[in-house]
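These notes concern the structure reproduced below.
For this depiction, one protein chain was excluded, whereas all remaining protein chains were kept in their positions.
Moving on to subunit A:
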């Protein structure tokens, strides 16, 4: 009996120590987390004040050199506050709107420093922003001071900033910033075009029925001719209406989406086990070429192939018929099985709606002066890519090799044919 009592007492003691330690660990973690969040909040609050001062300064100077520092500060501070906001457990709507506003402000300052924003427009926007930031900065400080001042539990603190029990100040900030995003930074024409492309706004084809797209699917993929199909329409919130078909045929399952206007293929993915056989790369390329032609995409060129352990991914880009330049934004991706080259996926989302291409001058560049002596140009062709203003620009596309004694590096560089600005520089594997 005595022994049993001792064991029981010991067990209770051990359990007690264990519970105490667990509670202590939890408290430590909560305190650490709260310290991190508080630090981020106060950091954002201070930077908000600095940002507001920088915006004010930027509107004071007309001289480009004098304006450079405040512009750089705006870009840096808006990016840093974005990072602070992203790391806080804030209400989703609130953080989304703030990130958007700060992102657009930072981009705007960067474009201004590159002389890509007319002076008149700059003054109009920054005067608005300066006024709004005055208000924001004050409100943010108030809201964070309120949170810091209250000696409350961690859970209560989290609830406050997550808006489960919203503080009025946070709610006010969230709705105000949304309104100002729209008024201070209305979408530019290029941004609007970009959104239209993403939302397939220019497709004016006649609507097709579910039956029609089901038949199209079976024509495109004969192996699915006896597949069991479950078709549905997109929900009301979709930017463009589409049919969503899920299929099942023996070992193959997958989905396909077609637009309701015109029945254009958006994307398809087929899942099936992949065998151990491997067909040669050349055959994979031939099969991919044949497939895009059979699907009716006859204005594209293969631009990239990538092998992985089960499948190949092959990328095609549309060619501009007038100058044969590649339009990378109008791309098609194919997925092929390594064992027999069966098409397991097609993605034509970007290809369906053509990019608007500019009439653009081509002036020659002296590449010897443009690059250092360490590099050699291996390939040169024409291609389109988008600039910071989201406009498609005709470019010289160069594959450039920098070879040293220890390593070789290959770059893909796109240089605007008119302004000679580098629009893209990628280090290739």
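Brief remarks follow.
In the analysis below, contacts are C-beta pairs under 8 Å (C-beta built on N, C-alpha and C of every residue); 3 or more make two chains touch, one makes a residue touch a chain; residues count from 1.
To be clear about the criterion, contacts and distances are computed from a predicted model.
Look at the chain that isn't drawn here: its UniProt entry, checked against "Branched-chain amino acid transport system permease protein", "Copper ABC transporter ATP-binding protein", "Nitrate reductase" or "Spore cortex-lytic enzyme", names it "Spore cortex-lytic enzyme". Considering the full assembly, A:86 is the residue among A:86, A:189 or A:251 that touches the omitted chain.
Touch with the chain that is not drawn comes from one residue among A:27, A:60, A:294 or A:310, which is A:310.
Residue-wise, the contact with the chain that is not shown comes from A:280, picked out of A:222, A:280, A:296 or A:321.
Summarising the interface, subunit A meets the missing chain with residues 82-83, 86-93, 95-97, 99-100, 103-104, 107, 162, 198-199, 232, 234-240, 242, 244, 246, 253-255, 257, 266-267, 269, 271, 278, 280-282, 304-313, 315, 331, 333, 335, 345, 347, 349-350, 378, 399, 401, 403, 405-410, 412, 426-429.
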